[in-house]
Every structure is written in C-alpha cells, then in structure tokens.
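Take a look at the structure below.
Omission of a single protein chain aside, the complex is shown with its protein chains in their original locations.
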Amino acid sequence: MIEYALNFGFVCVALALLMNLYRLTAGPTTADRVLAVDTMAINAIALLVLYGIGKATAMYFEGALLFAMFGFVSTVAYCKFVLRGDIIE
Amino acid sequence: MGDWIVVPIVLPAVMAALIVLAVRHDIILQRVFSITATVALVAVTLSLLIFASGNGPEMYALSDWPAPFGIVLVLDRLSAMMVFLTSLLGLGVVLFASSEWDKRGKHFHALFQFQLMGVNGAFLTGDIFNLFVFFEVLLIASYGLMLHGAGADRLKAGMQYVVINLTGSSLFLVGVGMIYSVTGTLNMADLAIQVPNVASGDAALLRAGALILLLVFCVKAALVPVHFWLPGTYANAPAPVAALFAIMTKVGAYSVLRVYSLAFGDTAGDMAWLAAPYILPAALVTLVLGMTGVLAAKRLNSLIAFSVIGSMGTLLIAVGLFTPEAISAGLYYLLHSTFSAAALFLIADLVVSRRGQFGDSLHTAPRFHQSGFLAVLFFVGAIGMAGMPPLSGFIGKLQILDAARDSDAMVWIWAIILVTSLMCIVGFGRAGSVLFWKSASVDGEITVEGAKWPVLPIIASCGMLGALVALTIFAGPVTDYLQGVSVQLFDTSQYIEAVLGENALSLIGQ
Amino acid sequence: MEFLVASSIGLLTMCGTYLLLRGRTFPVVVGLAMLSYAVNVFLFAMGRLTINMPPILRDGVTEYTDPLPQALVLTAIVISFGMTALIVVLSIRTFLEIGNDHVDGRPAGAPSEAGDKN
Amino acid sequence: MMKRYLPHPLLTLALLIVWVFLVNEISAGAVIFGLILAIIIPLITANFWPGRPSVRNAYAICEYGLVVLWDILVANVIVAGLILFRKTESLESKSVVVPLDLTSPEAITTLAGTITMTPGTVTIDLSADAKSLLVHCLHAPDPQEVVDEIKHRYERRLKEIFE
Amino acid sequence: MSLTLIVLLPFIGAVLPAIMIRAGRNACATATGSVTLLALILLMAKAPAVIAGEVFQVSYSWLPELGLNVTFFLDGLGLLFATLILGIGLLIIIYARFYLSKDDPMGRFYVFLLLFQGAMVGIVLSDNILLLLIFWELTSLSSFLLIGYWKHLPAGRQGARMALAVTGAGGLAMIAGMLILGDIVGSYDLTVILQNADLIQASPMYLPALILILLGCFTKSAQFPFHFWLPHAMAAPTPVSAYLHSATMVKAGIFLMARMWPVLSGTPEWFYIVATAGLVTMVLGAWIAIFKHDLKGLLAFSTVSHLGLVTMLLGFGTPMAAVAGVFHIINHATFKAALFMTAGIIDHETGTRDIRRFGGLLNLMPIAGTIGIITAASMAGVIPFNGFISKEMMLEEAWHTMWLDQNWVVPLLATVGALFSVAYSFRFIFHVWLGKPRDENLPHHPHDPPFGMWAPPALLTVLVVLIGLFPSVIAGPLVAATAGAVIGGELPEYYLSLWHGLTPALGMSVIALIGGSLLLMRHGGLMSVTANLSRPDAKAMFDCGIAKAVALSRLVSDNLHNGSLQRYLAIMVIGSIGIGLSGFYAQPDFQSGSRELLEVSPPAAIGWLLLVVTCVAAVFMHHNRLLTLLLVGVVGLIVSLGFIYLSAPDLALTQISVEVVTVILMLLALNILPKETPKESTPGRKMRDGIVSIAAGLGVGGAIWAIMTRDLTNSISSYHLANSKVEGGGTNVVNVILVDFRGFDTFGEIIVLGIAALSIFALIETVTQGEAAKRLANWVVDHRRSADRHPMMMVVATRVMLPLSLMVGVYIFLRGHNEPGGGFIAGLVVSVALVMQYMASGFGWTQNRMKVNYHGMIGLGVIAAAITGVSAWVAGLPFLTSGFVHVHLPIVGEFELASAMGFDLGVFLTVVGAVMLALAKLSQVERMAEHVDINAEPMDHDPSATAAPAASPEKEA
Partner (left out) sequence: MPFVIELIISLLIVIGGAFLLIGSFGMIKLRDLLPRLHAPTKASTVGLGSLLIASMLFFWVERGHFTIHELLITLFIFLTAPITANLIAKAYMLLNVDPNKDLPPSKQDEGWATFDPIGPEGYDPSEEYQEKET
C-alpha cells in the first residue's frame, strides 16, 4: 500500500516540479520566477523524503535539511538582489 | 632522504599559510619569510637532486597507503631536476620581486609560495588525478600572480588566461575520467601496467581519453593550436611573474613526457608512443609561429613571449621524437629556455621601468639610465634565447638537431629550427637596435624615479644569465645527468618497480 | 537511466560550450559553470551508475557504488568553485577597469585589437 | 554565574533539542555533547542577537503553537479548495492593513509569520516604522474580519508571550 | 695548453679595456694591445715548429656525448690566419687609439674588438667543427656589435643588422652542413674529418653538406650573391672595416673553404659552385668598386672582388691554385689593411670620404699618400709589389681552366676582373692622391696624421714591398706551410717570384693594366652611363625583404593572435573534439558495452526533463542574466538530486552548498555587471558556435554513454571499500578517501580555495586606484531600489537561524567520517549562516561583531591541515599518515578520535575563511558603487527601541 502511495506521491511531486518549471520560464515577473525556484526546492525536499521512505534509508535526510536551509538562502539572495541590487550592504 | 620528497611541496605551502597568518601586514617580514623559504627549498631540492642522481626512482607513499591505492610522490632524476630548477628559478624571481614588485598588490609572497608548491607538486606526483589538483593549485596561484597589481591590459589578458585554462581544466577531468573508466586506476605506474591489458573493445575510449589529456598538457605547454593564452598572458604579467611562468609551460612539457613515456610508452602495446605523431608536427608549427611572432612583435614583452612559444616548439620537437637522445637534448634545452626566458623578462622589466612612458613599445625613445649595462644584459639574454653561441641555447639546439638525425622528419626539423633561429636573431636584433642603439640618435634622456641601481633585481637577472653560463660550461656533466634521466624514462620498469614493487613488473612482461 | 545521464551530460556540455563561446564575461562564466556541472557528472558517472548503494559502509551490506569517482568529483567541485569565485571577481574587476564586459575588453562592434601603434 | 554562561536557557534548550533531532538518538553521549554545544553556541552568537527576548510563558507558547498548527491545517484545506474549485476571476484578492500593538521585532516577526502560514493571508510588507502589517488576502470578502481575527487570535497571545 | 691560452687570451683580456678605460685612453689601448701582443708572442713561439711541419694539438672534454669538445690544433693554415688576426689586430688596436675621437667610448670598442679577435682565433684553431661553429657565430655577434658601434648612425645600425642577418643565416646553414659532415664521418673532429675525403665525397649527403657549408662560407666572405652586406658594414669605424672587412672576418669563409679543401674540393660540384661564385664575385665586385664614390665603399667592393679571386682559386681545386690562393690571402691582407687604414686617415684628416672631392692629397699628406699609392698599386697588381705576384699566379691558373668545356670563359673573365681591379686601384691613386685638388673646402685641412696612426699601415706597406721583392724569402716558408696544410698532401712545384718569363699570364696582366688605365680615363662617361643603369640596390632589396618578412609575420601573427578569446576557445574546443575523435577512430575494434542498464524511474525522467528544459532555456534566454542565473540554479538543484538518486549523498550535499554560495557570488557580481547581455552575435557566429557545441555535447555524451554501458571489472576503489573502516577508521568511504587515502588531493584542494580568496582579495584591493576607482566614484544606480535595506523580518529570522545553522554545521562536520558530511560541507554551512547575517543585518553591523580575521583563518586552516601531516612526518611516518583511537569516557560512551579530523578541521577553517573573505571583499565593491555608508544598526528601524537611534551611519574605513 505504501508503495502505491509513494508512486502517487512521486507523480504529484513530479507534476508539481513541471508546473514550477512552467512558472520559472514563463515568469512574467522576476518575483514569479524566484517563487518558482523556491517552490522547486520544497518539491525537491519532498522528493527526497519520498525517496528515503521508498528505499527505507535515512541517508538522504541531510540532503533534505541542506536543501531547506540553502533553498531559503538563495531565495533571500535573489529577492534582496531585486530589492536592493546589493545583497550585502 | 626519501622522507624529504614531500618537503618541496609542504614547505612552500606552510610558508605561504604562515605568511598569510602571521606577517601579511609587514612586507619586510614577508620578504624575509619568502626568501628564506626559497633558499631552504633550493637546499632541499639540491639534496634531492643529488640523492636522485645516485639512486633509482624513489617512491613516497602519502598517508602510508600502498600504491596504487593512495597517492604517491615519485622522485626520479627527472622530477628531482624539475623541482630543483623550479626552486632556482623561484629564488631569482623572489629576489627580483622583493625589490618593489611585491608591493604593487596584496599577497604576492603567499601566492608565490603557493605557486612553487603547485609546480613542485605537479613534478613530484605519481598520480594522475593528484596531478590535476596540482595543476589547479599552480594555475590558480598563477591567476593571482598574473593579476598582481592589476591594470587594464593585465586584466584583459588575465581574463583570457583564466578562461582558457578553466576550459582546459574541464578537459583534464574528461581525460582522466575516460582513462579511469577503463583502467580503474589513477596511479601512473599502475596505469603503465593496466594500459596494455585493456580489453581491445575498450581501447578506443582509452586512446581518446589519453589524447584529450594530451591536449590539456599541450595547452599548458603552449603548443599550437592551443597556445593562444600565452602571448597576452606573458606579455602582460608582472615581470617577475612572467619570469616565474617560464616554468609553467615546462609543467606541460614535463607532463607530456612523464605520462606518455611511462603509461603510453614502449610497453603500451597498441598505444605505444601515442603522443608522438601529434606532438612533433604541432611543435614544428609552434616553433614557426612563435618566431613569426618574434619577428612581428611591436612590444618588447610580446617579443619575449613569442620567443617563449618558439622555445616551447623547439623543446617539444625534441620531446615529440621520443628517443632517449632527443629527450636528453630536449631536457637540456628545457633547462636553458627556462632560465633564458626568465632572464629576458626580468631584464625587460629593468628596461621598461627606465623607459617611462615609452614602456615596452618597440619605438625609439630617448636614452635612459644604465642603458649600456642593460644592453649588455639584454644582448646576452637575446643570445641565449636565439640559441646563438656560446650560450647553452646553441648547445641545446645542436643536441636537438643531432638527435633528430634519425627522424623521418629530419629535414623539416632541421630546416625549421635553423630558419626560425634566423627569424629570432633578426627579431631580437631589431628590438635591441631600437631599444639601445636608436636612442643614441634622439636628444634628451628619460629620467624615472626609483633606485638607480636596484641591487636585488640586478642580482636576480644576472643570476639567471649566470645559470645559462653555468649550463654552458657544465654542459658535459649536465648532459650526463640528463642521459640518466632518459635512461630512467625509457626503462619504465625502474619507475614501476619503485612504485608498485617487483611483482608488478611481471604483469607487463618485464 | 544511463541514457538520461549521458544525454544530460551531453546537453550540459553543449549548452556550456555555447555559452562559453559568447562574447561577454557573464555568459562565459555561466558557461564555465555549466561545463563544470557536465564534467563533474561525467567524472561521477565514470564509476558507473548505481541506485541506493551509497558508499557508506553498513553491516551486512556488500554492494557499494564506486566511491573513488565521488571523492574525485568532490575535489573537482571544490576546485571549480574556487575557480568560479575568482573568475566572477575578475570579470567585475575587468569591467570596472575597462568599462565594458566583453571578454576581449572591447566594446561591441569595435574592431579586434589593433595591436599596438608602432 | 548562571546568567553569564546561560543567558538564554530557552535557546539552549531549543538547541539541545535540535541537536537531539540531528543526531537522531537520545543517549547520554549525545545529550552531553549537545548540551555543551547548546551552551557554547548561544555564547558565541550572542553578539548577533542583541536583546534576545526573554520568553518564559511556556503555557502561552504551547497554546499559541497548537492554535497556529490547527489554523495551518484548516488554512491549507481552504486554500486548496480555493485553488482547485474557484474561478480565479471570482477570487476577491486584496491587501489589508493590520495595525500593530506589538513592538518587539521578534514578536512582530512571529505574528507576520503566523499570518503567512494561516488561512488565505500572506504578510507582504511592514510599515517603515513597524507599526502596521500589510497583509494580502487570497479571498477576503470582508477585510475587517481578517484584521480582527489576526489581532484577536494571534497578536493577543503573542503579546502575552513576548511582553 | 698555450694553444688554448692563445684562444682564451682575447676573451679573458676583454675585461681589461672595460676596466682600464677608467685609467685613461692610453692605458686602455695599451692593455688591449698587450693582450693581443701576448697572444701573438705565444703564437710566434710555435711558428718555427709549425713551419717545420709540426702540428700542435690540445684537447679538453666538454660535451663528449655530442662530440663537442674543446680541441684546438695549429698547423700552417691556422698559423697563417692566427698570425694575420693577431698581427693585424695589434696594428688596428694601435691605429684605433688615435682614430677614435674623444666622444667615442673606447673601452667598449676594445672589448668588442677583443671578443671578435678571440672568436676569429677560435675559428682558425678549432679542431672540432662544432666548436668552430660556436666561434663562427661568435664572430657574427661580435661583428654586429662592432659595426653598430656608432649607434647614433642609422647606417651603422642597419649595416650591423644586415651583416648579422646574412652571416648569421649562413652560419645556421653551416650548422646543418657541419652536422651532416660529422654524421658522414662519425666524428666532429677536423683532424678525423680531413682524413676521410673519399668517405665524404662518396656519401649521398655530400652535396647537401657542401651547399650548406658553402652557404656559410659565401655569406661570411661576401661572395656573390651574398656580397651586398659588406659595403654597408663599412658604416663601422674604419679600424673595424680594416680589421673585419679586409683582414679577418671576411676571410673566415675563405679559411673554411681552405680548411675543408682536402675533403670537399676536387669534385665537379665544388668546382662549379665555388669557382663560379668566385669568378662572378671577382668581376662583379671590381666593376662596382670602380663607381663607388665612397672611399671605403670602393675598398669594400675591392675586397669583395679579391675574396672572389681567392674563392675562385680554391674552387679550381688544383694544388697549384690553392697555393696561389694562399699567397693572395697573405698579400691581400697586407695591402688591404693598409689601404683601409689610409682611408681612415683620409677620412680622419679631411672629414669626408667622397672621392669626388679629393685630388692632390699627396702633397698635403705625403706619408699617407706614399703608403696609399704603394698599397693601391699592389692591389692593382703592379710590379714589383706582392699583389702582382699572386695575381700572376691567379691568371696563370685561370689560363688553363675549362668551364663547361669552354677554355676561354675563365681566362677572359679573370682578365676582365683584373682589368677592373686596375681601374679602381688607379682611381684610388689618381683621383685621391695625384692631380689637382678638386675641392678646396674640405671639412678639415688635411695633413699627415700622428705617428701612431700612420705607423701601422706603413709597417704593412713595408711588407707589401718586401714580399714583392723577396717573396720566397719573406713569405715562402709561410706559404709552404699554409699551402701544405690546405692541400693536405704533397705541395706542387712552384716558385714565388716576380718574373716567370713571358707567360700568358703576363700578357693578361698587361692587357689588364692598359685596359684598366683606359677605362679609368673614360671614367666620367662610364659613370653617367652606369648611373642611368638601374642596378638592383642590394640594401633596398634586403630592407625590402626584411620589411616583407616582418609584414608577412605581422599578417600571420596578428591575424592569428587577434586577441579574440572567442576564437581561441573555439579552436581549443574544436581541437579537443578533433583529437578525441582521432583517437577514438584510430583504435580499431571498439565494442559497445554490455552492462545491464538501470531502469528509468518516473522521477528520474521528470528530473531529466527539467534539466533539459532549463538548460535549453538558459541558452536561449541567456541575454537575461538574472533569469540565466535562476535557471542554472535549477540545473544545480537537479544535479544534486541526481547525485542523491545515484548513491552519492556527499556529492549532493557539497553540490547544493556550493550552489548557494555561487549564487550569492554571482548576484554580487551581477549587481555591478550589466543586467543584460547584448545581442551581438551574428547568425553565422551563432551557427558556428552551435555546431561546435553540438559536436562537443555529442562527443562528451557519447563517451560517457560508452563508459556507462560497459563494466569496470577492477578498480583501485575496491581496496578503499575494503580498508576504509578497518584501516581508515571511517565508514563513509568517500570521506575516508578525501581525508586519508587521497588526503593529499584535499590538501591541494583547500589550498586552491585559499588562493582563490587571497587572489580575490588582492584583485579588489586595487579597485581603489585608476580607472576602476573613477568608474565606481561616478557610478549611477540604474535600477529601482527598495527603501528598506534590512527588512526586519529577515533580520529576526536570520538571528534565529544562526545558532541553528552552527549546530547543523558542527553536526555535519563531526559525522563526516562515518556519514555524509565533513569539513568542507560544514564549512559552507557555517559560511552561509554567516553570510546570512551579512545579508540581513548589513555589512557594517555584522563585520563589527565578527571577531575572526578571514585571512588568518585561511592560513590557520592550511596550517592545521599541514600539521596533521607534518606531525606524522616528524614521527617518521609519511606525510598525512592518519591514526584513530576509540576513546571511552564515562557516561558519554565510546567515540572515535581520528587524526583525520584535525585535517578536516583545517579544511573547515580554510573553507570558512576563503568563502567569507571572498564575499566580504566582493561586497566592498558594491558598497563603493552604491555610495552607501555602512550601517551601524542591524535594522532600518527597531520598533522596540524606545529612543531614536543615536548612532549615525559609520563611514567605512
């Protein structure tokens, strides 16, 4: 049963990623694109979690953790760039 | 003595770190640290040289892991010679730079020591991926040094240098990857054993990988058609850095020699002497284009830079012949061309710094201070570079010509070496005439601020020329040593045995 | 799976090379970054592909993927990161010094550098 | 003494919990090591967080947490419904202003965060003097209702916790 | 020994004039003269024995591997030439003392002269042809310096360069010839080579060797068609012309032909090349000489002509001709050196060398005049001077020489040559010394020069007369010894005397004398005729040739190295594709792999699709730089996911961490750089790049496809897997490889990072100077900016994140040895946490709170890594040898302590130091551009602050 659920999950996340991709390329504003990338990071974490369950391994936890942390940082950096140009001022 | 093999790498690295950590604000202390370390390096590498000349190849297993599983350093006659050459050159450069150049930007001495570390590492390592790492160390240090002091032209040239070499680094990894993917090893000696045993179905991959790697080495060695980075880089680098770079091209040549005689040499079966058919023609063209550039040059520094390309052509002609005689001849020329290029860059800087606004353009300018003295230095340096007697360049060329006798391309080799020598003579003759003679027919005198007789730079420049003289006088003993190098290079079993032990030899039927 | 990886590497190489050949520093830097992705994955893939066999030793597990390429890629990633950092700064520095971001340091449409006025 | 080396027991506790989360085991070794870190790290980062608020009302925190968690769950279902089943044209999206009583940056941030995570609202800006929040509502036929709920449900509780 | 000393003396002595010039010009000249004199004395001490037939030899090993040794030998030929070189050299030194003016740097002159002298002596005494080559080229170099001595004269500079180019070229050809010769014989020793005439002449390489060696000889001796450089070399001071261009250097070619005569001559090839070149040179040189108005030009071309004469004689290949040649060498040296010195005297005294302005000078300067007339007469071949005798011998030989089966060609042309020779010699006598003064307004009023200046030519004139009168007494033994050495066998019967009876030669001589005189009478008319003839101007041709060569070089070089990085890279990429393909297809039997392939899972397929789309989008949208960056970020994300999927968690962690730092870096850069890439590529360029890129992609993709589809049966990594835990003490094999098996790579890797940061720092340090500083000062912010620099919510969030991130960093660091993680990733985590503080709370505020120095951190990191290595080294173990222990503590339990952790700590420190240094430094540029003061407060407005903030923005130091 979990396997079916996992497959459903994978499909959902995959579709979600494709939608993010659409938003990323279609824009229209930079903010839209940044939002798309940020959401991609979330979906990527989801993918990792699903994968971890599927393979029954906790090996990928740190990956997910860092995705969470660094996804945030890059989104912030992009926004700061749009807002101020200079991200460290 | 075997324990000391790692010192030429670690000593400069630690010294650089110390300089950054402890004395980065005090230029005098930096100089003291840097010069002391370089002198110590000369002493260590000299001892290693002496050791190597009396012993077979010596392996140093880092982290105490047996080859081929860990990284090994290998000291043989060739690597010992190269690290000694590096340290001697380094000493000259650091002396020269310590007069004034090192103040024009930050971190000169740290970058310089790191550069020495990288070069020495590249010469000593017996591991192909570790070679990549040291290539990167020496490259990135060279980027830093090349850009030392900045300035528009230097930055422009630096940009090109960096981009080309980064592309080269990517190719390096592709090459290494392909080689590992069919041989399963990174150790050069082990590679020598694996290469002939690669399944025939896999051999095409191996060959392609090995050739891509060759191209990367040739980028470093400034072989046509991947030499384009050199003219701009050398011509715009700070003088002591350009002088230090004289060894950088040699790293490329060394790598070609090392890898393609050990792993793709006599014992490589199908792939024996893989590099030869590529190197030789390219080297001939390199020589022609280099000396064409000498003839065409409108700036002193680009004149010298092109002459370096030419000299790499000459050197690689010898390497590309892949015979013991040619290689010992080529190595003699390598020693020579390193010092003569360095000398010329240093002397050119002394000239340029006295020409004020005229800089290094080959344009008539009024007289400048010490033009007589500098003319002598320049003349001697030019003789060296052009391969005119009595300096070592002539002997080197003679040896190469002599060694090329049995080659199918003998006529080409002879004709090109001799004709390009003439081009070089004419080019340098024109330059010298403009710089030192024509000024006599112009009124006035250029006065530039600065020390009238900068002691360290003059010592350094004369030291480089002195090295040429010493090479000339001791041509016999040097050639003896170099023949030993060739013997070791061609008898790869010595190297393999040193790294992998006696048993390994049975695998390649030696 | 192998085809996906191989085609990805090929595509990354292709796009990286194309950007590398552009005339402005920024695309060139991006191209180099893409090339280094390509190369890193290439290097990684030379150890062949495996799924769920990370080279973290576990009791009772005998099959692991080839760890060596991974170690090499790590080194390569770090090195290319250092290189990228340097070239990024260099491109800014050159831009500030020269006033344009052409890789040859000349404005658009200008003829190639006319050597040196002799 | 205690004050000097353990200025923020709550932070230390939080970090200790984080450490235990990280190492994913509750053993003596892990806890001791975690404790050491949880004491050292706040000390070395103290400079970067001047005027750390002293939050001691544990009950209020729990209550707030649960409320928010519940709201998040509900919010998600509502938003999901809006996204899936409403025509985009019929959504009454608008921005509303929430005047603030809170003054601590930490409290304001928590409130803003809560707003974002809960039903159909996203904090999109703060007035320059930090006295009002600008909240965007996905579907808010009655803006005042939203403002009232925010102030009542969250700000009130946060005031208890932080001030 | 003393033989070596004779060669070395001039070289060693060359330092003397440089030193002695400080003691005055006399001291300088004396020192120089003594050196030469000493060498001459040493030589003379051996002369009797040599004349008696003895050969001295001395040999030192230099480069035996090549066959290049320092070996000298002295036989008759060497003796003659050495005597000429040293003897005339001595006279020249004396003469030059008086010739050079006060403004001329005399020390330098003598240094060059001695160097030249040494080189010449070296040539004539070398017993090793490689050694000979060295001296040969040295003469080219030293003569270059001597000709260009008056560097302010363009003619001198150009003449010097031309001489260098021509003789240098010849020398290079000769190198090839000599190497061939050595190859044929198997030795580079002259004495050996001279024994092997048959071997050499039978070799198929004889002709190439001959031509190449003759190229050297002809260029140096100014033989047709290489005669043109010599007159231009006359721009040199007269002592130089006298020495180099009459007595010595130009004779080097002659010497070598004589030296090689036994082994090279006697073949038709030799005859037709050498004799013909000599003959043509003789006639042509003489003809040109007649019409030269420059005194030295006349003498120069006469020299060319006389050298041609000797060459022709050597070319005849008969012993008798060789004797005649040798004798003429001696005679020519005596009269021509004297003539040059006389010309120098005239120049010196009158201030001009234009023959058209002279006439009747004999009255004004009788001593010089006498010398000039006698020596010129000898040059003309007038009885009873020495020139007559050797010219007679030449004509005699010419008389019975067949050229292409024609018996009249050589005699006729020889006579014509002699006739011309008479004409120009008489011109020198009649137009200069005799008749009426033609120009009353000479620059100076001429009178006889000081003794020191006329004595040397006078001495030579005495020799001219004495040899003429008593040839066999004065010159006989020397001629015999020399000719013997040249011929290398029995000497023919010959008599050196003025009168040989009524021979055809005498007849030809008479015709020449009369004809020459008649010609001179018609000189004016001829002059106008020849002036109208468009003769090819050698100098113009040479200059044009060089200019063409330079222009061609520039065309090639400048067009090839046009500074276009795009071209360079395209070539490089094409080259790598080409070389890879050539390797692939050069190896037969390529087999496709048979490895079982992995299934494609849906997420993998989606990931792939994402990658494809983002990559392609990045290319097509690359003009929008921020978008490109976002797209590339996604690529990085997918690559990281791929690493995780394919069993490489460490890689994924590293990639994702590096990714974010790269993004920050790029954003910092993008703020300064233009935000758009202009669309400037032409369709053709895009097409080219597209094709190249596709090829590169196919190549790399194909290669990795081929790799992945086959098995790798044995790899060294199986050892790593097997020993990681047991020997390396860690279960994360990748990490154990990084810090232990291949820790040295990592050592290099962190150094790369450290260097990058230091270089970045150094690069940005210079931004405050020059153009960059100006640009930054005038920077205009070109985008809309938000009003709040430090959004409060972000500040608060990062404050919470910092301790959390540090915790994570420590965690990642500690577990690295056994689980995915390690010093590098931990370093990036910590760096990013710190950077977040900078981003949120601003640089000023954060930097004020940052207690560590990033430079120091880099240094410390490298040292920490090195220490773990060095401590093993000190303990006698190899560098970086690691150890680990399992420590058991109460309560805490058991844990592992590995020295590799110390190494990893070094990695960690370096990474943090490098990343932070680079970012902090880079952000400095931004602040300069934005003209923004650094902030003292973390938030633009702190709502909790009761009072208005007191601190004002701090100006950055």
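Lettered A, B, C, D and E in written order, each chain numbered from 1.
Everything below uses one rule, namely that contacts are C-beta pairs under 8 Å (C-beta built on N, C-alpha and C of every residue); 3 or more make two chains touch, one makes a residue touch a chain.
Note that this is a predicted model, so its numbers are computed, not measured.
Visitor: In the complete complex, the chain left out here touches which of the visible ones?
Guide: The omitted chain makes contact with A, D, E across the full complex.
Visitor: Given the contact definition stated above, which residue among E:A787, E:A875 or E:I891 touches the chain not shown here?
Guide: Within the whole complex, the residue contacting the unshown chain is E:A787.
Visitor: I need the residue numbers on subunit E that touch the omitted chain, in ascending order.
Guide: 780-781, 784-789, 791-794, 797, 800-801, 804, 930-932, 935-937, 940-941, 949, 951-953
Visitor: Under the stated touch rule, tell me which residues of subunit D contact the chain that is not displayed.
Guide: 18, 20-22, 24-25, 72-73, 75-76, 79-80, 83-84, 88, 91, 93, 95-97, 99, 109, 112-117, 120-132, 134, 136, 138
Visitor: Go through subunit A and note every residue touching the omitted chain.
Guide: Residues 1-2, 4-6, 8-13, 15-17, 19-20, 22-23, 29-32, 34-36, 38-39, 42-43, 45-46, 49-50, 52-53, 56, 58, 61, 64-65, 68-69, 72, 75-76, 78-80, 82-84 of subunit A touch the chain that is not shown.
Definition applied: only the chains that are shown with their structure count from here on.
Visitor: Touching both subunit A and subunit D, which chains are there?
Guide: E
Visitor: Pick out whichever of the two, B-C or C-E, is joined by more C-beta pairs in contact.
Guide: C-E
Visitor: Using only Cα atoms to place each chain's centre, name the chain farthest from subunit B.
Guide: When every chain centre is compared against subunit B, the largest gap points to D.
Visitor: From the mean C-alpha coordinate of subunit A to that of subunit B, what's the distance rounded to whole Å?
Guide: 48
Visitor: Just curious, how far off is subunit E from subunit D if you go by their C-alpha centres, in Å?
Guide: So the centroids are 73 Å from each other.
Visitor: In whole angstrom, how far does the Cα centroid of subunit B sit from the Cα centroid of subunit E?
Guide: 15
Visitor: Do you know which subunit B residues sit against two or more other chains?
Guide: Counting only residues that touch two or more other chains, subunit B contributes 129, 133, 136, 140, 143-144, 147, 150-152, 159-160, 163, 167, 174, 177-178, 180-181, 186.
Visitor: Specify, in ascending order, the residues of subunit A that touch 2 or more different other chains.
Guide: In subunit A, 59 touch at least two other chains.
Visitor: Provide the residue numbers of subunit A that touch subunit E in the complex, in ascending order.
Guide: Residues in contact with subunit E: 7, 10-11, 13-14, 17-18, 21, 24-25, 27, 30, 33-34, 37, 40-41, 44, 47-48, 51, 59-60, 62-63, 65-67, 69-70, 73-74, 76-78, 80-89.
Visitor: Using the touch definition from the top, list the residues of subunit E that touch subunit A in their complex.
Guide: Within the complex, subunit E contacts subunit A at residues 601-603, 606-607, 609-610, 613-614, 617, 621, 626-627, 630-631, 633-634, 637, 640-641, 644-645, 649, 652-653, 656-657, 659-660, 663-664, 667-668, 670-671, 781, 783, 785-786, 789, 794, 801, 805, 808, 812, 819-821, 825, 829, 832, 835-836, 838-840, 842-843, 919-920, 923, 926-927, 929-930, 932, 934-935.
Visitor: Along subunit E, where are the residues that touch subunit B in the complex?
Guide: Interface residues on subunit E, with respect to subunit B: 61-66, 68, 108, 130, 133-138, 140-141, 144-145, 148, 151-154, 157, 160-161, 164-165, 168-169, 172-173, 175-176, 179, 183, 546, 549-550, 553-554, 556-558, 560-561, 563, 565, 567-569, 571-573, 575-576, 579-591, 700, 703-704, 706-707, 710, 712-717, 719-720, 723, 740-745, 747-749, 751-752, 754-756, 758-759, 761-763, 765-766, 769-772, 855-856, 858-863, 866, 869-870, 872-873, 876-882.
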